[in-house]
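What you see is the complex with one protein chain gone and the rest in place.
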Amino acid sequence: MSRGFRLGLFAASAVGLAALLLWGVAGLPDFGHYAGPYGYVLNAVAPNERHVTNVVTATVFDYRGFDTLGEEFILFSAAMGVALLLRDVRDEEREPPEDGIRSDAVRLVGVALVPVLVALGLYVVAHGFITPGGGFQGGVVLASAFLVVWLAGEYRAFRRLTPTPAVDLVKGSGAGGYVVVGLAALLLGNAFLHNFGPLGTAGTLASGGSALLLNLASALEVAAAFVLIFTEFGEELVNVRLRGGG
Amino acid sequence: MDVLVALPVAIPLLTAAALAASGHILGRRVDDIVGIVAAAATAVVSTLLVLRTLDHDLVYWFGGWTPRHGVALGIAFDVEPLSAAVAAFAAVLTTASFVYAWRYFDEAGTLFHILMLTFLAAMSGFALSGDLFNMFVFFELMTVSTFALVGYQVHSEAPLQGAITFAVTNAIASFFLITGLALVYGRTGALNLAQIGRALQGNGHDGLVIVAFTLLLAGFLIKAGVVPFHFWLSDAYAVAPIPVCVLLSAVMSDLGIHAVARIYWPAFSGAFHADVPELRALIVGAGVLTAAVGAAMTFFQRDLKRMLAFLTISHVGVLVCAVGLLTARGLAGSVLYVIGDGFVKAALFLAVGILVRRIGDGDELRLRGRGLDAPLAAVVFFGGAFLVSGLPPFGSFLGWSLLVRSSGDVGYGWLPPVLALCAVVTGGTLVRASARVFLGWGDANDPLLSAEPPESEEEPGERESRFSPPLLFGPALALLIVGAGFSFVPGLAGHATAWAQRLQDRPTHAAEVLAGTVPPPASPVPLHAGLAPYGYAIGSWVLAIGFAVFGLYRQRLPGLLRRGAGRVLDRPVAVLKGLHSGIVGDYVAWLTFGAATLGGLLTLLVR
Amino acid sequence: MIPLQAMVIALVAGAALAVVLTRDLVRLALISSVYGLLLVVLFVVLQAPDVALSALVVSGVGLPFVIAVAIAIDRAR
Partner (left out) sequence: MSYLPYALAVWLFIVGLYGVVTSRHLIHLAVCLTVMQSSSYVLLLSIGYVNRGTAPIFADVPKGTRAVDPVVQALTLTDVVVSVAVVALLLAMAMQVRKRSGTGDPDKLHTVEG
């Protein structure tokens, strides 16, 4: 199929598809006039029932916590898939190369940034039920703290800080922990992922019941998954540099 | 509340996480055993779910969030026997694949087991979920788990190319889905399918409903591989490792069609209730096109895996027809067809794997006459070829009978002969391949077939010298026998039809999901298909053998006849083959074309 | 609809076109980051701070890194 034919086919079809999509969205309520009921019901009941202030997080880890289980495992499978696709490099078990020489200023900034990022990550995770944030966002920030160690010039340090078995362990227990919390509810005679445990006082760190554990589990899983993805990609890069390519 | 409902998802996911946490230290065989046990346990649980739902659905609200005043707060699994049977089928095949992989791979790391288990959880969840967004989540989990499995053989180009076309087209499928889902949510403010159905019923359909349904349909049909959304499928299935192919071909494609049924009846059937004949024409038309294109392309293949990939497409077409008849018998027939036929397709893939493992090749022409080095594969291959061509009363025959009866019910008497003709081509091609590979019949070369594929890229590495038949051959034969015997479960067709009616009775079903009203148990609907299904099946079987002989000795036909046929057919054949270009940009252009056409036709037909 | 929203929408629309039309990979990495940040702004004006934070960490840390590595590998060969 020639490129010209492809473009022609696409152009004609895309016009049709765009027209369809526009026709579809024209049937939506006007922007700003969300009709409900789902979201309005949750906004009305969640703060009282769940003792949380952030209804989005309550939706993510409680009302629709089962979706988030799937979401955790999407990220988990993606990290595993990346490891599988890039496995030839990983298998080679090489000694990490010497670090590139970076200026002291870069190194200093990096070293100073790490504790800030760790603290920020933990803060974002912990305040998930109160203010914007939660396991996913905090987990990525935590993973980025490790990345900064590398960018500041310490690839060896990055690898030492993230030994593969430890990352695997954290990742597996984060993802598995989510399932275990769900099964615990089952053992207590409730539905899978039923929110048990004290709900706490709205607006404090201990609010949210066992959904707090889900938040924590997903933070571990997300941080480890991102570290794993960064590591796999990083190994590729280091490998290319070793061969003098770049 | 039934504790079992969450387990088909929870067991494989927890096992996958535990394997990941253990970090490759357990050793290959422990991983294998853990995988087999987890998949088998899932199969048992899903089978129990079938048995528990014989009389009424199990509606399971995760987190205990039961609906309030008809508004769903959380996510529900809506377990009914047909969906639970598909989930159980997925788990059985995963178990068989793990057993087979024991001997098949030389280097199957823990990652393989982990991704197979997340894939299984995704298939179970996708089959059982009664929530539109939750279906999307499991759809994505299926896709993401299988991306890397398809590209497992990273050392050669073809698997990577197959994995990329698969990744891109399926990612776009999910964009169609979520856009359609967003439109539905904007209209109804609901994600639960039964609640959506209540909100949409009685108001007919406007642009939004038509477009949303088009987008959801397109998303699921891309996954299923319906023409013209099918291009990625043959590229991906031809290069995925055999144990993965088994699940992709026998379950994942069919789940796409099953999903159409799961969203159409609970959610959309109210909005389209006045347009059933038009909708039927559209969907059955797409099914016939798919069955025909798949069958034709099957004939042109010499790479056995790619041949089975196109066979999958052709059978997806049959399924689309069965569901598209929009009757209880059609829906019941589709599920029985998925399972009966799925076992056979799985056994065929495993048999190709045995050839690859034993002889080091999976190419029909190069293997000519060499197949008897693996005599057990011959049994499976011939058996599978006969079952595919329709040999009654085995395999998918029960599903076929329901389809024939249902076609008659709605005045589509022309449909069974057309589909039987497709079975002549696909079955005949498989018989041809079996005869050429195992008996050495037919010409050594055939220019009509696609270009010679490169030497097999399967993982084996070392050829199987210490040939260990039981673990490779056992699963293949077991699947074939189970598939063949599946039609003999007493009263299955009648019960399945009653279960399908339950799913299709929207108001009663909605009350069951949203208010917990348990309907009275339904009695089985007798099949009474007469002798027609036998006639079609025996006819297509006999013709398939004739067609196989044609395929083997085509070049010995009189020259005049061949040149005449060549003048008529050469160009269309070249065009058809050329369309399967392997280029992802082309495929995405076809997806766009397919979605636009589907939407355009739907608009024209139902307005 | 407030003017601020309309303005951000126009910027996002333009940036998306720029991303798609940019064939040079290094420039693509830069423009796609800008696009990601504009989306963050849009999410903020749509009253979705959770999503904005998510998009911020993804398009501020996660994606740029993997894209940069992929480009570096591409250039090295």
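By written order: A, B and C. Residues from 1 in each chain.
Basically, contacts are C-beta pairs under 8 Å (C-beta built on N, C-alpha and C of every residue); 3 or more make two chains touch, one makes a residue touch a chain.
Worth saying up front: this structure is predicted, and the values here are computed from it rather than measured.
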Displayed chains contacted by the hidden chain, counting the whole assembly: A, B, C
Of B:238, B:352 or B:433, the residue in touch with the unshown chain: B:238
Option from B:48, B:171, B:289 or B:481 whose C-beta touches the chain left out: B:171
Residue ranges of chain C at the interface with the undisplayed chain: 1, 5-6, 9, 12-13, 16-17, 19-23, 25, 28, 32, 35, 39, 42-43, 46-51, 54-55, 58, 62-63, 66-67, 69-71, 73-74, 77
Where the missing chain touches chain B, by residue: 133, 137, 140, 143-144, 147-148, 151, 154-158, 160-164, 167-168, 171-172, 174-175, 178-179, 182, 185-186, 191, 235, 238-239, 300, 306, 450-451, 453-454, 577-578, 580-585, 588-589, 592
Residues of chain A in contact with the chain not shown: 3, 6-7, 10, 14, 17-18, 21-22, 25-26, 28, 30-34, 36, 38-40, 42-44, 46-48, 53-56, 58-60, 64, 67-68, 70-71, 74-75, 77-79, 81-82, 85-86, 130-132, 136, 203, 229, 232-233, 236
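FYI, only the chains that are shown with their structure count from here on.
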Inter-centroid spacing, chain B versus chain A (mean Cα positions, whole Å): 31
Cα-centroid distance, chain A relative to chain C, in whole angstrom: 18
Residue list for chain C, restricted to those that touch at least two other chains: none
Interface hub residues of chain A, defined as touching at least two other chains: none
Chain A partner contacts - residues on chain C that touch it in the complex: 1, 49-50, 52-54, 56-58, 61-62, 65-66, 69-70, 72-73, 75-77
Touching residues (chain side chain A, partner chain B) in the complex: 1, 3, 6-7, 9-10, 12-17, 20-21, 23-29, 34-39, 41-42, 45, 62-67, 69-71, 73-74, 76-78, 80-88, 164-165, 168-169, 171-173, 175-177, 179-180, 182-183, 185-186, 190-195
Chain C-touching residues of chain A, taken from the complex the two chains share: 31-32, 54, 56-57, 124, 132-134, 136-137, 140-141, 143-144, 147, 226, 229-230, 233-234, 236-237, 240-241, 245-246
